[in-house]
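Got a structure for you, questions after.
Only one protein chain is missing; all other protein chains are in place.
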Amino acid sequence: MDWGFPENVSTFGADIDAAYGAIFYATALMFVIVQGLLVYCIIRFRRREGRKAVPIHGNTRLEILWTVVPFFGVMFIAYTSASVWLDIKSPDRMPEDAMELSVTAQQFEWSVTYPGADGQLATADDYSTRNELHIPVDRAVRLTLHAQDVIHSFYLPELRVKQDAVPGMEIPVWLQATATGEYTLGCAELCGLGHYRMRGTVNVYSQQEFDTWAAEEAAIASGAPASLPPVAAR
Amino acid sequence: MSTVALPEYVHHYHDPAHADDRSFVRKYIFSTDHKIIGIQFLFMSLTFLLIGGLLAMLIRWQLGWPGRPLPGGAVLGETRMPGGIMLPEFYNSLMTMHGTIMIFFAVMPLLVGVFANYLIPLQVGAPDMAFPRLNMASFWLAVVSGILMFAGFFVEAGHAAAGWTSYAPLSVVPEYSGVYNGQVLWTVSLIILGFSSLAGAVNYITTIINMRAPGMTLLRLPLPTWALFITSILILLAIPVLTGALILLLFDQVLGTGFFIPEMGGEPLLWQHMFWYFGHPEVYILILPSFGFVSEIIANGARKPVFGYTAMVLALAAIAFLGWIVWGHHMFQSGMNPMLGVGFMATTMVIAVPTAIKVFNWIGTLWQGNLHFHSPMLYSLAFVSMFVIGGFSGVFLASTPVDIPLHDTYFVVAHIHYVLFGGSLFGIFAALTYWFPKMFGRTMNERINKIHFALTFVFFNLTFFPMHELGVNGMLRRVYDYTQYALFQDLVDLNRFISLSAFALFASQLIYAANYIWSLGRGARASANPWRANSLEWTVPSPPPHGNFDSMPVVYRGPYEYSSPESEEDYLPQDAPPAEAPRPEPAPTFA
Partner (left out) sequence: MSQAAAGAITLYPRRPMPGMGVYNLKLGMWVFLLSEVMFFSSLIGAYIILRFANLDAYAQPGAVLNVPLTAFNTFVLICSSVTMVKGFAALQTGDQRGTRLWLLATVFLGAFFLSVQGIEYYQLASEGFVPSASSYEAEGAAIYGMTFYTLTGFHGAHVTIGVLALIFTSVKAFRGGYTPTKLGGVEIMGLYWHFVDLVWIILFTIVYLI
């Protein structure tokens, strides 16, 4: 167990972690101030024989101070968060040359559809995998989320991705992995009995490995033996 | 009853010459006396608090020892825990009902049903609520609703299992959830509870506006009453939205409509918008009353006026207002337009500002005080300290990018419990203890309360603080068996630690329960004003008689004139006539 987020393997993950860190330090500072003052008051002003409390009713300048300072504090947090957020979630800012995949959630599995050799989704040579997402490293991938029955949530902790898949909606997500390896794919939205086991893996390959894998899958899908020489993916 | 007839009102005041000759049933069961109704709510909601706590213990068993049979658990039956091993469907019901019961049947009625009823007429100087019979209806509707909710555990295919938020379509289509009547009972019960809350809110608002004693201007109201007033407004406006949403949900569940079913043209996100449009004001309904209690008790413990009384009132109002425009922060990852997410983030962040005002004013109230650490004061100080932690985790969640990894993880669970247990429930402990002498004419054992306080404070933190760590590690909430994920397998030890702390936390609550029940019958007799406090409820005997005041009280000053130079004592009741020549009755002004 690490004392922090799972290891990050996505391009924008570092920005998220940095935003988390910034809020952590800001709140840690406020935490020390507030709890420090509390403890100070508790010790310093504890009941003493003969002491009479000073009946102060308030102080307008202090009141203004602790309204204005937190206001700018939180507005700063919101301001810096906004661009990180839009870079990740806004459809207009998603990379244009991304590889397109389609993900469909249903109780209780994920199926990922890949374009076949033509690089186009929704054509005859598409093929798909169950509970496995295979992607090349260092390449932007754009996934369109669908849901068949109830709401699920596409969750890749190491890639810092979480996005609900809602029946009746098509929701785009993009990501770009920075390291090869096997990572977690999970469902983060309560979707029924099997919610807890609606999980799979993300396999991040080097481009070469990915091309090999893709060719094999395409071949299997088209009914040909798997041992054909790799077709250049595009 | 809307007429010139003077006597009607007057005879509500207690006439010591006349014995109270109501029958037992009219006096204690179908009573219209706000104090009895408050106490009825008290016992109902404490029962539900106990049930909600027991459900949490079952949850913690499964999370600490996933799949291990619970000794004796088999008594819960084959459909729940065959051989003591919990089934996933039962886990989902447990988690759903834990949230639902704690929020709707424990904390909300404790804060509002109990204290709005008990305190408002006493603190404003009225003999009873504006509409006593409506008030009685409010309680009995809550009972009906509670029975329906509880009955859900015994219906075929189990109780509701779609979370306390009941996201559609899961909550609508039985084939998806595996739950049939349980889900419908959940909906119907909450619709009925809505009527109960509404009846209450209409009463509280009318009473506070219209039935204040002479001189009780708005800015002389004790802060619990202010907080309950604003809470009532939130209830009044938020509950009908929930009712509207629940009715659509019910139609989908039983009439075959499809408001939330995409195949029929419905919108799953519409449910979320409606639910959270109610839901976020709801979480402020669950905290504002505690803000009020704590303000009262901290001033009393510090023997000082509340620092910045007006700012405190304005902050309450600001929180209540802002609470209406932030609901989208529960839906950042829901597929809602990301630009909207930015707007909701900004409004959510702004709520930290009025909250900061409150926190710093509490500290200002302590400053240069003469702090008496009676147990209500201890609970209140813990409230401030713990609520702030919950507020900080809220700021993490409010940041849209940071919410991506944290949404639907135990970080959110940690946040919930810091604000709801560390906040609301500590406030409730403070209030239950502080007003115990007034309600029952006896005092609780102070030493035992302090032990309870210390144990609760420690085990609360040991239980819930590590949940932040689980959340940051990615552990999902509402998950029956997290060991399914390789990533979470090394979280078992921490979960086990949390479970052990949770059991200890539960056991510590039994100490309080025992003290409470014991003190009801055996506690030392309490005087009228054991805490030497200023507000009007302390000017009448403990417990107050039917009709509360012998005659209409007259108010001369605000409720927090502690350590005033005007008085020899360190307190100065609101109705004590000023020392100099008796002034004329204060002019009836609004505000």
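Read from first to last, the chains carry the letters A and B; within each, the first residue is number 1.
Heads up, the rule we're going with is that contacts are C-beta pairs under 8 Å (C-beta built on N, C-alpha and C of every residue); 3 or more make two chains touch, one makes a residue touch a chain.
Small disclaimer: the values here were computed from a predicted structure and weren't measured.
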_Neighbouring shown chains of the undisplayed chain, as defined at the top_ = B
_Given B:L63, B:M274, B:I498 or B:L572, the one touching the chain that is not displayed_ = B:M274
*May I ask which residue of B:P82, B:G244 or B:G441 touches the chain that does not appear here?*
B:G244
*Just name the one of B:L94, B:V202, B:L487 or B:V540 that touches the chain not displayed here.*
B:V202
*asked:* I'm checking contacts with the chain that's been left out. Which of B:R212, B:H329 or B:H374 qualifies?
replied: B:R212
*asked:* Residue by residue, what part of subunit B touches the chain that was omitted?
replied: 1-6, 8-10, 126, 130-131, 198, 201-203, 205-206, 209-218, 236-241, 243-245, 247-248, 251, 255-259, 264-267, 270, 273-274, 277, 588-590
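Just so we're on the same page, only the chains that are shown with their structure count from here on.
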_subunit B partner contacts - residues on subunit A that touch it in the complex_ = 1-6, 15-16, 19-20, 23-24, 27, 30-31, 34-35, 37-38, 41-42, 45-48, 51-59, 62-63, 66-67, 70-71, 73-75, 77-78, 81-82, 84-86, 88-91, 107, 149-151, 153, 155, 157, 160-169, 171, 184, 186, 188-197, 199
*Please give the residue numbers of subunit B that touch subunit A in the complex, ascending.*
88-89, 92, 161-163, 167, 169-170, 173, 176-178, 262-263, 266-269, 302-305, 307-311, 333-335, 338-339, 341-342, 345-346, 349-350, 352-353, 356-357, 359-361, 363-364, 366-373, 381, 384-385, 388-389, 392, 395-396, 398-402, 404-405, 407-409, 469, 472-474, 476, 478-482, 484-487, 490-491, 493-494, 561-565, 570
